[in-house]
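Provided herewith is a single structure, encoded as structure tokens, for subsequent inquiry.
The complex is shown incomplete by one protein chain, all other protein chains being positioned as in the whole.
Right, subunit A next:
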Amino acid sequence: MRTVEVHRWSQAAARLLPPQQAVIGRVHSCYARILNVQTPRGRLLTLQGEGPLQAPLGLALGIDMTALGTRLPVGALVLQEIPTAISLPAALRLRCADALVWDGQITVQPDLSPAVLAGRGHALTSWLCCHTPGHGLAPLLRALEHGPIHLSATNTAVYTALAPLWTGRQALTVPTLLSLVSALVGLGEGLTPSGDDFLVGLLAVLHVTGFLSRHIDALLQRQFCQCVRQGTSQLSGEFLRCALAGHFAEPLAGLVRALCGAGPDAWLGHAATLATVGHSSGVDAMVGIVWGCQLLA
């Protein structure tokens, strides 16, 4: 058993762990310097080493995660290091009291004009076509303009799902958004399937433009969560649920905030960072952002 200091965590993660709560959860899964812990209420916290928080419910620990991961099997009990937990058995204890809180919530940007949105979307499209042309869902960006030629099976399926909204046959409403979620959730390669990453990017744009703040209600949340629960893995589902609530991982939140900010090129560094996330997760999320910008602009 060991005790580890949490250096930094997202506000969403901090909210899930009140200071007096002894049980944090159990190890759910473990891979490449990431340890996911499932709370008793079924939420998934992501434990990582130092650096930008890779998940909306992320906790950065001051420790070598490779070494930690090999010692903790799936199911291992993780507790908070507080007096009431001293007598409980645990494989890992986290000291959270002094952790810095990072706010990963994306909110409405009232000053964001459609012209700026379209411009930034266009710029990000050019960047993706230049730097990651064949990666993940990036080939869709050309296909949406020129038709679905030489697309992979995943890209073809995503293209088919997007086409009604892209061609204007449908307008973006709550029902069409839910159909889109239903068509894309759990679709494609990767630990977080490409369709899910795309939706996370799209949801970020729907938050900054105010679409979600205008339309979100209990029914939408329930239907969205049902879709996610039935359609994808617990881990990817957690990212999507957080995205609907406006909470995102740090690289994505950084890009979206920069895209909406004043400086026209401030986003470039953030795009380069996000592109390195996962095998294609970062790129897929950026394709979602681009598509959202252009659709809403």
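Just so we're on the same page, a residue touches a chain if its C-beta (ideal position, glycine included) is under 8 Å from a C-beta of that chain, and two chains touch if they have at least 3 such contacts; residues count from 1.
In this text, contacts and distances are computed from a predicted model.
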Which choice in "Succinate dehydrogenase cytochrome b556 subunit", "ABC transporter permease", "Acyl-CoA synthetase FdrA" or "Electron transfer flavoprotein small subunit" gives the name that UniProt lists for the one chain left out? "Acyl-CoA synthetase FdrA"
Out of A:24, A:60 or A:90, which touches the unshown chain? A:90
Listed residues A:86, A:153 or A:219, member touching the removed chain: A:153
Per the touch definition above, residue among A:73, A:114 or A:175 touching the missing chain: A:73
Considering the whole complex, which of A:4, A:199, A:235 or A:258 touches the chain not shown? A:235
In the full complex, which residues of subunit A touch the absent chain? 1, 23, 26-32, 34, 36, 38, 40, 42, 70-77, 89-91, 153-154, 157, 183-193, 195, 230-236, 278-281
